[in-house]
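Here the complex is missing a single protein chain, while all its other protein chains stay put.
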Amino acid sequence: MAEEKKIKVLTGNEACAEGALAAGMRFYAGYPITPSSEVAEVLAEELPRLGGVFIQMEDEIASMGAIIGASLAGTKAMTATSGPGFSLMQENIGFAAMAEVPCVVVNVMRGGPSTGLPTLPAQADVMQARWGTHGDHAIIVLAPFSVAETFDLTVRAFNLSEQYRTPVILLLDEIIGHVNERVTIVDPGSLEIFNRIVPSDPPDQYKPYRHTESGVPPMIAYGEGYRFHVTGLAHDETGFPTNSAAEIGRMLERHHRKVEQARDHIVQVDPFMMEDAEIGIVAYGSTARSARHAVRLARETGKRVGLLRLKTLWPFADEEIRSYIGQVKSWIVPEMNLGQMAHEVEWALAGSAPVTRLNKVNGDPISPPEIYQIIPG
Amino acid sequence: MFNYESYLRLDKFPLIWCSGCGDGIVLKSMIRAIDKLGLSKDDVCMVSGIGCSSRLTGYVDFNTLHTTHGRALTFATGIKMAKPRLHVIVVTGDGDATAIGGNHYIHAARRNIDITVILFNNFIYGMTGGQVSPCTPKGKRASTAPYGNFENAFNISGLAQAAGASFVARATVYNAVQLEKLIQRAIERKGFSLVEVLSPCPTAYGRRNREGTPVDMILQQKETTVSVAAAEKMSAEELEGKIITGVLTDVERPECREEYQKLIDSFRKEG
Partner (left out) sequence: MSFRYEIRLSGEGGQGLVLAGKILAEAAAVYDDLNATQSQSYGPEARGGASRSEVIISDDEIDYPKAVSIDLLLALTQESCDRYYKDLKKGGILLVDSDAVNRLPEGEFRVISAPIIGLARERVGRALVANIVALGFIAGISGIVSEKSLRSAIEARVPKGTEELNLTAFATGLAEARLLMKN
């Protein structure tokens, strides 16, 4: 009995909540918004049972502030939202990046701009996830394509956030958020969980923003005998504001370095029938499911086509795409936006192979036949 | 002679505050209040937003957090809910708390979460050069109200009272002894506690409105304020233009984090 697999049928939003709990998340603050509210609803029920905190805030700005506060107090924290709420969170996402506060922000993408299409899918927040807050900053963005993977990538989002002291954004889309699908629940004890590295120095020598080799400074919670300062202002190793150009440059470069030098660990792609592919499809989220089906259909007719599915959207999988230069003669990038990722693919390929865009922003998903039809040959 | 030094990060001095600013008096009153209460510095978490007063968190030797404009209470809510054993004190200004942060302000008061708010009311945006704030009195001048403010001002304390705060008091830097006592009581009272401190800004507000020297501005606080006790005996006409100081509200009300703890405990008993 102990080894019996536990199979459940869950939605992506439910799996996200389950994954967060499995990762050790014990603080959720959020504001209701379609199509993400089920994440909050599950956690409102579960967190108090586990001794964790669930609080519905007055808006998304407050939700983001609250999870940063909770994380600084030593608790793994997250919020979930959709387009308009994600826009409101941007200012404090920047704070989390600047002050290097681990936290996870889930955005179940719906059609935009503005109120847009509250109940219909889109993938139009890819660039906002990367550059939504002002100023240069490092960020990690993950995008699952199934309910099972939503569980896994939610756990991973927490791990990466704790390991690199950075906000991590999990981009679902409405289809993944709401589809019910089979999930095999693993024993939480078998999951690999990363907890932030705490300092070994005594309080009087602790520097909350020490320039370490990994680029990630050890982090201690408030109230543990280390009295330090955290600010959204440019600061030095001690955490206090500075006007020194050298210190400011050093710190901002470290923020980038800590993510960029770990990009091989962070970036994950899932190649499907890419071994001999001459035509490559780059897709992510629910669109990758349609793309995979289109690949199967095309393979039946003998076309050498494959799918390079992005699990990590940022940092961008440029090296992984470039590794197919010479083999893949042309690329297709289907996405439920007007070409946000296609642009990156074109940039990565630097003209070495043509890229065909397939874009849809009317709230309808991109279906397998739509992709199949534009596969050349 | 009280020794402030053990509470200050002296290497961060000099303060950015102008000479004649009232904020230093608030800082010292706050330190004395915390000292009287015997709180461990490790257990105090001080959170601020953006503005002159919010720079205070950089100068005090507690767990300190200098957040985004208007959002200090949201971060503070996260800290208090996650680690209720910490004494969470929010330092904010009139613009920070009631303009950009107005929504968070009323909701934190509504939740009656155990956070002490020291709100420095200088009637103006000082740091950015004297723009009009929601608390600039009608008719007064600001860099963005060059012909006089045509809007009505907020009653900051009234907002917190109406929203459900446990403790609300108004103080002046003129009466620093009372200020210290009010801060002490505010920290002691469970729930959302507000001390609205009238703190003159000679640089951005006083000069533009011909309020005289910093000393004149402080002395003027004596003239324009009346105590709660005195106000009770005054007619509406007599109270016209007066600001009431002292304890405006002090009640025991269920506190947000404790209410939440009851929920957690109910499951513990079950399980």
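Each chain carries a letter (A and B) given by its place in the written order, and its residues are counted from 1.
FYI, a residue touches a chain if its C-beta (ideal position, glycine included) is under 8 Å from a C-beta of that chain, and two chains touch if they have at least 3 such contacts.
The model shown is predicted, which means the values in this text are computed figures rather than measured ones.
*Asks:* Would you mind listing the shown chains in contact with the chain that isn't displayed?
*Replies:* Computed over the complete complex, the missing chain touches A.
*Asks:* In the whole complex, not just what's shown, which of A:Val9, A:Val198 or A:Ala350 touches the removed chain?
*Replies:* A:Val9
*Asks:* In the complete assembly, which of A:Thr115, A:Asn180, A:Asn195 or A:Gln373 touches the absent chain?
*Replies:* From the options A:Thr115, A:Asn180, A:Asn195 or A:Gln373, the contact with the absent chain belongs to A:Asn180.
*Asks:* Please give every residue of subunit A in contact with the chain that is not shown.
*Replies:* Interface residues of subunit A facing the absent chain: 7-9, 117-120, 175, 178-182, 286, 289-290, 292-293, 296, 363, 365, 367-369.
As a working rule, only the chains that are shown with their structure count from here on.
*Asks:* Using mean CA coordinates as chain centres, what's the subunit A-subunit B distance in Å?
*Replies:* Centre separation, subunit A to subunit B: 38 Å.
*Asks:* Show me the residue ranges of subunit B that touch subunit A in the complex, using the header's touch definition.
*Replies:* 9, 12, 41-43, 45, 47, 57-58, 61-68, 71, 73-83, 85-86, 103-104, 107, 260, 263-264, 267-268, 271
*Asks:* Flag every residue of subunit A that touches subunit B in the complex, lowest number first.
*Replies:* So the residues of subunit A touching subunit B come out as 27, 29, 48-49, 51, 53, 55, 57-59, 61-75, 77, 91-92, 95, 221-225, 227-233, 240-241.
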